[in-house]
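With one protein chain removed, the remaining protein chains of the complex are shown where they sit.
Right after this comes chain A.
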């Protein structure tokens, strides 16, 4: 018994603690690096749903999301963007920017049933006209206008809701598999969430 105690006492506990600490710190560092790249440089997202149909596959597509451009204000008309849904902040949606400040957007109100169209002027601040897009807002629409809930329904969205610009589709199946594994190990991976679009 005393032999066991002596062996226990003779163990280099201090070194164990030191190596455990350095190992943990290294892991933490790696996770931090992943987070920073994911949140501020680029990340991947799996898109599903019918609202961007000709662009994004119905069965789901992996896209690369550029996180730098929206921050620098380099989002222009025609860009597909990832944005926080104005109706539910826990959801991310993908839409295409159709109108920015200074544009007039004409769209079909209910393309499935009628030809009625409506025009909104995406201009600077004018609180008197309700349909007008206030300053700093953008008009977003899904590519599949028959099955998309977008600015036609909830109005223009503030630019601040845009969290990424989509710049590459299907970066290779291998990469996706690799990333889905990474998601499994990454304990706090909000960026790899599945992006469901409103149908």
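The definition used in the following text is that a residue touches a chain if its C-beta (ideal position, glycine included) is under 8 Å from a C-beta of that chain, and two chains touch if they have at least 3 such contacts; residues count from 1.
We adopt the following convention: contacts and distances are computed from a predicted model.
Choosing from "Cytochrome c biogenesis protein CcsA", "Elongin-C", "Mitochondrial inner membrane protease subunit 2" or "Large ribosomal subunit protein mL44", the protein name stored in UniProt for the chain missing from the display reads "Mitochondrial inner membrane protease subunit 2".
Counting over the whole complex, chain A has residues 28-29, 31-33, 35-36, 39-40, 70, 73, 83-90, 125, 134-137, 157-162, 188, 190 touching the chain that is not drawn.
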